[in-house]
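All protein chains but one are shown at their positions in the complex.
Right after this comes subunit A.
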Amino acid sequence: MLRYTVRRLLQLLGVVLVLSMLLFGWLRLLPGGPVSALLGERATEESRRQLTAQLGLDQPIFVQYGKFLGRALSGDFGSSTGVQPGDAALEVFLQRFPATLELSFFAIVLAVLFGIPLGYLAARRRGTWLDNLGVVGSLVGVAVPVFFLAFLLKYVFAVELGWLPASGRQTGGIDATRVTGFFVLDGLLTREWDAAWDALQHLVLPAMALATIPFAVVFRITRAAVLDVLDEDYVRTAESKGLTTPVIRRRHVLRNAMLPVVTTIGLQTGALLAGAVLTEKVFAFPGLGEALAIGFERRDYPVLQLLIIVAAMVYVLVNLVVDLSYAVIDPRVRVR
């Protein structure tokens, strides 16, 4: 187990290293290179030369890469040019990270809270209208562009009905004390109930939009896994022993079906940042996704480099944790 973990961590290191090369080359692949990216196409020759020397672009490519890597390791990814001009890229990340974490948490909770019970129900009532509706719904859920769904939710619940706020994390001017950076948690910790309630209201629509795809996937995997398990001999044995349905569900069906579901939840969590780019932009939600969206719009490469490498690391790390937890949950994996 330990050797396996170490080997996987080394693999992760390799992936990050290759990725850093790709991201390093990414900037240099741009038409005009990073100087044009930073200064724009209409910069003077003098300022170009100056920045070229300042960025060390006149040095050999491997020296440049070494320096890039060294700076990156010490957390220096350069200054933001478009998202929060002047701020260090790392600062942009640290400021916005709690917002996205909070949003992702609520999205995953929504997806799991509805996906697993509905998936189980659909499998148990296989072939009924409920099952068919669920399957069709989950297929449609994957076919809807996330940002359109976000717009739809915003249009119906914020613009037309006015039930929920249309944008941001918290109403401006509300008196809220910051403790952790997670606004709902902050409100609860400081007993500022109105602030917590306000932040929670701001989370509902973006979390729903972000949760659609994970929900659809969790639903389908749960349904498929439960169907597989229901076919197993040990479930028939349990039924013929006269065990009640709740007992069979808890001890035999769910315990065995949860393995792939847990994996799915982990992987969907890892990929949430991609969906957050679209969702956060629609709701002007000040998280990492919005930073990425603005970054792409205004070509803020220092911020983009940092956020993409973070996204990849989160994705790969979650993959690793999922694989490891697999070995913990399922004794059969460990033997191999």
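Rule of thumb we're sticking to: contacts are C-beta pairs under 8 Å (C-beta built on N, C-alpha and C of every residue); 3 or more make two chains touch, one makes a residue touch a chain; residues count from 1.
Keep this in mind: contacts and distances are computed from a predicted model.
Novice: Suppose you had to identify the omitted chain by its UniProt name; would it be "NADH-quinone oxidoreductase subunit L", "Membrane protein", "Spermidine/putrescine import ATP-binding protein PotA" or "ABC transporter permease"?
Specialist: UniProt protein name of the non-displayed chain: "ABC transporter permease".
Novice: Tell me which of A:10, A:94 or A:139 is the one touching the absent chain.
Specialist: A:139
Novice: Which one, A:22, A:174 or A:284, makes contact with the chain that was left out?
Specialist: Spelled out, the listed residue whose C-beta touches the missing chain is A:22.
Novice: Which of these, A:107, A:122, A:209 or A:311, touches the one chain of the complex that we don't see?
Specialist: Per the contact definition at the top, the residue touching the missing chain is A:311.
Novice: Name every residue on subunit A in touch with the hidden partner chain.
Specialist: Those residues of subunit A that touch the unshown chain are 14-15, 18-19, 22, 26, 29-32, 139-140, 142-148, 151, 155, 159, 221, 224-225, 228, 259-260, 263-264, 267, 270-271, 273-275, 277-278, 281, 292-293, 296-297, 299, 304, 308, 311-312, 315-316.
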